[in-house]
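One chain of protein is taken out of this complex; the other chains stay put.
Letters A, B and C name the chains as they come in the text, with residue numbers starting at 1 for each one.
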Amino acid sequence: MMRREIPLFITSVVGFIFVIRFFIPHEPFYSLEDVSSSWIQVIQAFAIWLGILNLLKVSLDKIYKKERGWGYSGVIIFSFLAISIAGFFFPLWEERPAGYSYLQHAREFLKPGTSFDWFYWYVYSPLSSTMFATLAFFIASASFRAFRARSFQATLLLLSGFVVMFGSVPVGNVLFGWLPAGWQVSDIADWVRNVPQVAGQRAIQIGIALGIISTSLRLILGLERAHLGREE
Amino acid sequence: MSQPNPSAPTLGPGFWEKFALLDRRIIFAFIFLGLALPLFYTIRQPIPVSPEGRAYYQSIENLPAGSKVLLSFDYDPPSSPELQPMAEATFKQLFTKNCKLVVIGLWPQGPQQAEQALATALRDPRFKDKKLEYGVNYANLGYMAGNEIVIQKMNADIISTFPSDYKGNATASLPIMRGVRNYKNFDFIINFSSGFVGTREWVQFCVDRSGAKMIAGNTAVQAPENYPYFRSGQLKGLLAGMKGAAEYETVAGQPGKGISFMGSQSVAHLVVILFVILGNIAYFVSRRKW
Amino acid sequence: MKVKTGVLGIGLILLLAAGAVGQWLLPPLEVGAKDAPNDAGKSLLVLWKLSPSDTKGDKAVEGYQILRARSAEGPFEPVGTAAKGDTLFTDHVPQNGTDYYYKVRALGPEGVFAESETSGPAQSKAQWFNTERVNALLAVVILVSSILYFVYKAQSGRELYIRKIAGLEEVDNAVGRATEMGKKIVFCPGRLDMDNVQTIAAVLILGRVAKLAAEYDTKLEVPNVYSMVMVSCREVVKEAFLKAGKPDAYREDDIHYITQDQFGYAAAVDGIMMRDKPAAVFYQGAFFAESLLFAETGNSIGAIQIAGTAQPAQLPFFVVACDYTLIGEELFAASAYLSKEPRLLGSLKGQDVGKVFTMAAISLGVLLATLQTLGLFPREWVAAFANLFLVR
Partner (left out) sequence: MPGMVSLTLAGFLTLGIMSFVYKDNPIYKFCESIFIGVSAGYYFVLIFYQSLLPQLTDKIGLTGALTDSALAYYRQSGSLASVQWFNLIAAVLGMMMLMRLLPKIGWISRWPLAFVIGSIAGLKLIGELQTNIMTQIQKSILPLWAPQYVDGSLSLAASIGQSLTNIVLVGGILTGVIYFFFSKEHKGVFGGAARVGIWFLMVTFGAAFGLTVMSRMSLLIARIDFLLRDWLHLLG
């Protein structure tokens, strides 16, 4: 019961509050929604911590069992500790503004020039940016390999992709400058993005919206239980 | 570029069959060069401005001087090449109009990106004698976990959603927040987003529930999803990716990184398009048995 | 007559002077206050008519300041400002059921202002129903009741027709091919936690894939991002193996946790693909930028790839690089189609009712709007019809 019925009950009650609040502005629903939202902000903060602690647990496990590649797990733990120490303890080695308590000083951890800020701009930022930047290479090779006029549908996809690609960069208008004014490749790309593209997106989103609504409804009514797993 | 010449006598169908299985690292090399080489030259090319980009600029231009504007920074460093130039130019336009700016972030890295954009904008000599002051002309309320719940909660009360700013000051004590309760007290909302949580959620829980006016800057990946909202008027303007940034810089007359990187964009796009064409030729040639 | 003209003349001169000097400022007129409708109380609408000095292009009025007091005599305290040209301000008051009085000042340059008369008393209160949302309530009722009706119908054993979904037939072929080649199957249930609708659908689809894998004796690997999702996947796969009568073939370690980090996960899955060269790969659920990395790698090792996601931004990569892609709502439909759960099949029917209503509404609206531009239908009626769907 504690494992299934209570969570189902919580989901239903909270779900109902958020639905009803949309139609009834009166108390107590106003405050109930307000309080629930505050709690969720805290729960979600802990949920992010949970993910981090999980990562640490898995890494420490690997080191402990000396699994293949455990050295990399050591690097993970080390860099985690380095930035955390910088974030929590920098007031120990940085000059504290007059009249500030330790915590007041620590709360300015994002201020330009702190150790934490240094980590952000010289370690975190280049690493995460480059990770994403490598996608530029892969999108090129994916286009080469997969963007082929195999069928009528694939050809449509290819053509609309071409038009938008040419329309996205200034060189498109230079290459196709002979097209009449108002029919420049950037104009055609604007039209493709704003008309057929919008029609397709709207159809997709209407479908997805209906799917989300019906799943949400099943969750609130307690008909959907897959997410809770089995009775243990 | 050492482009294979189809008319060369040594190149038969065998070549195209091999070409279809080209090592992807060769494509990678072309892309790298296509992006890097144009950086050494200044390439002047006219930037065509899309209707949604013009609308973005114009809707800020139409704000009454001194308007209160809420900006949400929902992106991280990987998306900053696309969104940071937009943010910087937007800050400049808003400061020129003497708007009062409140910044928040629903992505943890957002407020820090905002700080950097603010610093760049404030270095502009035009604002030197305006004496723009933290807490009076602008404020940064920092990050808050909770995704769409945060947007929804701000419909009721912004100050209790963000009790302190990113420096740890009580939000209620900032002069700029005097008289602010919820979205109704803001004249305009601007969202920079690169995914979830982002523009879709802002439209759903802020624009549609409070009637606020909003414009958005999106990464080019994200933008297609949000064009329907521009089309329907739920968004008053939309900038899509680096091209959007370049368009905005063009209309606002503030050339920045958006424009200067468009040369590399042009060449890289041509490289991709060329490889797709060659790939298709290879596909058709190797499909037809000679 | 003469006197009147004289007065008018003087008035005109004064007005002109006011405009010229910018010091003569007229106050806003007819200031009033009333309860703000459809809210939780504690807010009042302050309304006024523009100060006659507030004209377009003229700099005499820079904005308005709103002042509030507990009694008509004051003391009045400033509570906020409104822009030039505005005639409305929403004030948040400390208490419901208390009288408040308002004055509005037109603000001129250099601190000059002109103050209006005091408004009548107004009280705020909370409302029991938001009357602007009746249409949304109606829509919710229609949608919810049609979904519930079909769920009920399905649960009472009625057969519901669901059309074939391209790609789903291929699930069997993909598993079969993996068996023939003696290679494994990889199933990625997306990168969001169990609280996401797409992940729930993905786990249901995994049930079917696992059943086939168990029947064919093919190895199935499921790399996970969240521990909660991993637990759910394990239960679903275990059950499938039990049902196929092969509980011994089930290996818990094949369904494992990797990391919550986006590129950590992407690199790990890519690594599995490059090393083990699976014959079939499934991507079902919510994906982000890693979709391209996956699809590219899968394509390069020649695996059959079946994708499904409701992330519109990632659909293009899957469509381009995978053999079959479940687009948006098809992901939810697939989970119903494959699991044959009555509650899922029923709600899919209910969703179709929603689509019928949507299409009917758009078609009717478009018809009326077209008749209107042809001059056969009044404009106001078209606007009224469209506004039926406006939810504030």
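The rule is simple: a contact is a pair of C-beta atoms (placed from the backbone, for glycine too) under 8 Å apart; a residue touches a chain by one contact, two chains touch by 3 or more.
Quick caveat: nothing in here was measured; it's all calculated off a predicted structure.
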Exercise. Shown chains touched by the missing chain?
Worked result: A, B, C
Problem set entry | Residue ranges of chain C at the interface with the undisplayed chain | 42, 92, 94, 135-136, 139-140, 143, 160-165, 194-195, 227-228, 259, 261, 263-264, 267, 271, 274, 312-313, 315-317, 319-320, 327-330, 333, 348-349, 351-352, 354-355, 358-359, 361-363, 365-366, 368-370, 372-374, 382, 385-387, 389-391
For this session: Identify the residues of chain B touching the omitted chain, counting contacts across the whole complex.
Result: 25, 28, 31-32, 35-36, 39-40, 78-82, 108, 111, 142-146, 148-149, 152, 157, 159-160, 162-164, 166, 168-173, 181, 200, 203-205, 208-209, 219-221, 223-224, 228, 231-234, 240-243, 261, 264-265, 268-269, 272
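As a convention for this text, only the chains that are shown with their structure count from here on.
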Problem set entry | Length of the line joining the C-alpha centres of chain A and chain C, rounded to whole Å | 16
Seminar exercise, completed: Separation of the C-alpha centres, chain B versus chain C, in whole Å, is 21
Seminar exercise, completed: Note: chain B residues in touch with at least two other chains are 24, 156, 224-225
Seminar exercise, completed: Two or more other chains are touched by the chain A residues 30, 131-132, 139, 141, 143, 145, 147, 201, 205
Problem set entry | Residues of chain B that touch chain A when the two form their complex | 22, 24, 27-28, 30-32, 35, 45-48, 50-52, 76-81, 109, 111-112, 115, 119, 142, 144-147, 149-150, 152-153, 156-157, 160-161, 166-168, 220, 224-225, 227-228, 230-231, 240-241, 243, 262, 265-273, 275-276, 278-280, 283-284
Exercise. Can you list the chain C residues touching chain B in their complex?
Worked result: 40, 63, 79-81, 83-85, 90, 92, 288-289, 300, 312-313, 391-392
For this session: Note which residues of chain C are touching chain A in the complex, please.
Result: 38-41, 126-130, 133, 136-137, 140, 143-144, 147-148, 151, 193-195, 197, 199-201, 203-204, 226-227, 231-232, 235, 239, 257, 259-261, 263, 289, 292-293, 295-296, 299-300, 310, 312, 315-317, 319-321, 327-329, 331-333, 343, 347-348, 350-351, 354-355, 358
